[in-house]
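Got a structure here, written out as structure tokens. Questions coming.
Note that one protein chain of the assembly has been removed; the remaining protein chains are unaltered in position.
To keep things simple, chains are lettered A and B as they appear, and every chain counts its residues starting from 1.
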Amino acid sequence: MIPAQFDYVKPSSLEEAVRALASDEDAKVIAGGQSLLPLLRLRFAYPSVLVDLAGLDALRSVTDNGSSIEIGALVTHYELTRDPLIAAHAGLLTEAAGTIADPAVRHRGTIGGALSHGDAAGDLPAVVTALDADLVITGPSGSRVLKPGDFFSDYLTTALAPDEILTAIRVPKLSGWGYAYEKFNVTAQAWAIVGVAAAVRRENGQVAEARVGLTNMGSVPVRASAAEAAAAGADASPAALAAAGARADEGTNPPEDLRAAADYRRHLARVLTGRALTAAAGLS
Amino acid sequence: MTAIGETPAEVGKARVRKEDARLITGQTNWTDNITLPGLAHVAFLRSPHAHARITRVDVSEARNAPGVFAAFTGQDVKDEQGSLPCAWPVSEDMILPDHPAMAVDTVRYGGEIVAAVVARDRYAAADAIELIDVDYEELEPVLDMREAIKPGAVKVHAEGNKSYTWELANGDLGAAFNDAPIVLDRVYRQQRLIPAAMEPRSVVCAPVGDEYTMWSATQVPHILRLMLAMVTGIPEQSLRVIAPDVGGGFGSKLQVTAEEVLALLLAKRLGRPVKWTESRSEGNVAVHHGRDQIQHIRLAADADGRIRGLDVDLLADMGAYLMLVTPGVPILGAFMFNAIYKMDAYRFNCTGVFTTKTPTDAYRGAGRPEATYAIEHIMDDLAAHLGVDPLEIRERNWIKHEEFPYDTIAGLTYDSGNYEAATARARELFNYEGLRKEQSERISASSPVRLGVGVSTYTEMCGLAPSRVLGSLSYGAGGWEHASVRMLATGKVEVVTGSSAHGQGHETAWSQIVADQLGVAFEDVRVLHGDTQVSPKGLDTYGSRSLTVGGTALVLACGKVREKAKAIAAHMLEVSPEDLEWTGGRWAVRGDPDQGKNLAEITLATFAAHDLPDGVEPSLDSDATYDPDNFSFPHGTHLCAVDVDTETGRVKIRSYVAVDDIGHVINPLIVDGQVHGGLAQGIAQALYEEAAYDDSGNLVTASLADYLIPSAADLPSFVTDRTETPSTGNPLGVKGVGEAGTIASTPAVVNAIIDALRPFGVTDVEMPCTPERVWRAINEAKGGAR
Partner (left out) sequence: MRISVTVDGVRYDDDVEPRLLLVHYLREHAGRTGTPIGCDTSNCGACTIALNGRSVKSCSVLAVQADGADITTIQGLANGELHPMQRAFHEEHALQCGYCTPGMIMAATDLLKDNPDPTEEQVREGLEGNLCRCTGYQNIVKAVLKAAQGVKA
């Protein structure tokens, strides 16, 4: 299949990119293009102009901000899996990024693109949700920062205005936390039926704190708050964490689709959250 | 017949393939690579509805779009396009509806062609397609076979939704079932599959005057040429069909397609070459699908598990139309439900049903995997019912090796086989007893991850086919194959085969055969195929027939070459032909082996023709057409161990052993490859793949993001081995291997899953056995969520 016609610009500054977006309401950002290209080829999208961010080298860096790591929007999934700073302070991202699609797609796909696409079935939205990252957005009137809960607004929809660009992701350093990403898919390159991103801080044989983000358990990535609360203060034992995990689907509204019915997704979320918490606590 | 000539030197060798040189360097000649001066590109508009009346098609805007040469509707081509062919009218009263290449007034499945654009490049053609305006009056889709055959159901065709009913019966079924101590009654579902050869279909058609050359990604250039002539009325001698390098088929390219017919008609209309290459999403809806049966199977057995009778009722989904061999595919299963077993009575009844879905047709195995799945599944059920080991129950029923040749209840004669040997070897490689022990340990420990062991002892019929048998089944053509051997003056050999390879490795295997038959070097043989001008006679590649039928034709042609050479060699050596013997790859004087002539010497003398015996023509070239007397019957025992995570339903294949008996082996490397690929496709049916439709009849697995073909990460390593019981039906003693892996593996995997779950009370899991289905089956058996 072949995309419909569009124009193409490749700005050399962020300001220029924002201006290009602002000047045409049907303009669309392209970064790695790994979500966009299939949509264009199947003619599910008809942008008038593609604004290619590839010229914005400033968005390619990973920097240590003291209490957080700042990851430029153009950092690829492949780079997420290889970056030592991210591995040291946000290993959950390293692990989850390694499960996205396949190596060739990971070479092109970017963290900014994956988040801006706003697909709750994608792996990174749940991870940044679990990590409670800051999402840095630039528009005509400057920058703003959103939390994941405000950024992901609906199915394939984010709070980004048409003339805004997600430029960076600030991930708080979770020193001493364990983590795990449990992805459940039917074939290796298929989308997750359910994914669970968990991070756990242990203290004196107990779980002091837990964060759980769920992939594909609603129209947006969600935190499993009940499971988090149940895990906090629980014994660091597989049984206790399985019990906490059993509350993972509370408050979720999982989709029904070709791949799974909602009740099965709920069940998987419960089982996988138990497993993810157990792994994150270093118990498996 | 017996093998001719010397101890084989080449046959049996693990030769690396000649074809690889171009395939690993990107020098392949795929149809889509072909470009010609003035080449125009075709794009098709396809129906978005499963069932609708077309009330208006307006292509005027498309016609006026930049770079567009022409646009056509069904109305524009209806007088020329004829009806797409079905070569297998299985019964006299079979309903065979008209099948227009381009829909004229009604569409009957999503993906049916409604209009065509011809443009200067594929981008312009794709753009113009969007400018076509079609009004549809939607009709109710027909999606469920059981509903479709009820009175009052919405009709796919005016003639009704039942295409045919076909029955085979032998023995006294009533006696077998009456007072039988055990009667098992099961319904299994064969899901619909998409063959998904990696190369999407592509066709290029070039007119020169009144003659046409078509390049097509097809398995069947000869059949295609014949059928194009019959459908369009263009004389057969004016058509040349070339199958260049073809990227896999698996039955999906055993077809005469709407796109091929339309490419020919559009090239003729426009007087210029045209090309059409499908996209994957287009292919998933438009290439014929496979399988899709509801199998009602009843088995009667004695208290000791001996089978008394088998009663099979099939509903087979034809889809919206009958294509080349659509109605015949489930019929092939009639001969395979009885499998390797002896029984007193058998009845097979199949009803072909029309639905508003993509037509079905041959997909790797074609009728045999479906049958094998059902019988091997119910044999496991029988074993479980009796509390007997599944291999033991099979042994009680199978044909003993000393009983061959054996006339089966379905009317075939199995020429040879040794189920005992294959099973013994498989058990040994698999560590059967060890795994059974581990299985019971896990049950005792109530482990959340259960172990299952699955068995599949299969046979199949290969080498399609004896023409007389095909005739008795009302097939429209024969099953012979042709080969010719051309001796070049330099002593090299060109071999022309009517079999049309698309990945099977004919160029290599045929060279090995010829090297032995003619005493020439493997490297000195060139194999030509897939072009009706080069290879005018042939019936192409499908049904694991190439080697048993085409290979035998080759052996016979080589024999004729040798015989012709013999007379000339005798003349050269000044002896009588009776004094010569073929030894060491040459004709030599009996008792004086130093006195001899090899084929290169004889060929040169024949070419020069200076001194030939009187009345001998100056050519050694020979050809042969071989029609087999019987099918061949590969068999084997496959064992599969799975881990089933009962908490999530995920199935992981832990080990897989395949011991196949395919008779003599020409090239073990190629054979192993065929088995591996077959296993992957059979496992994919068991675990991953399904062409799924929503309630309005849309195919929801139209892309490879939704139709899940397993990758390397989703499959295990296989352990393969062979026993070797030669076929007695052909001089090579070969049986065919192209479909064996696919036929055997699906039941092995599903049986393993059910074996793991029987302690929970699970007796069946519908395919594909996705984690959700497995989880639900466990829950259902436990009385939980369904």
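Methods note: contacts are C-beta pairs under 8 Å (C-beta built on N, C-alpha and C of every residue); 3 or more make two chains touch, one makes a residue touch a chain.
Values in this document were obtained by computation on a predicted structure and should not be read as measured data.
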Options A:22, A:87, A:105 or A:159, residue touching the unrepresented chain: A:105
Sole residue of B:451, B:514, B:715 or B:778 that reaches the chain not shown, by the stated touch rule: B:715
Absent-chain contact - pick from B:48, B:536, B:677 or B:759: B:677
Interface with the undisplayed chain - residues on subunit B: 16-17, 19-28, 30, 32-33, 122-123, 196-200, 245-248, 250, 279-281, 502-505, 669-670, 672-681, 703-705, 709, 711-715, 717-718, 741
Interface with the undisplayed chain - residues on subunit A: 1-8, 10, 30, 33-34, 37-38, 40-42, 50, 52, 54, 78, 101-105, 107-108, 188-189
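One rule holds in what follows: only the chains that are shown with their structure count from here on.
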Inter-chain centre distance, subunit A versus subunit B - centres from mean C-alpha coordinates, in Å: 44
Parts of subunit A lying in touch with subunit B, wherever the complex brings them together: 1-2, 4-5, 38, 42-43, 184, 186-191, 193, 258-261, 263-264, 267-268, 271-272
Complex contacts: residues of subunit B adjacent to subunit A: 122-123, 126-127, 130, 279, 281-282, 647-648, 650, 688, 692, 700-701, 703, 705-706, 708-711, 713-714, 770-772, 775-776, 785
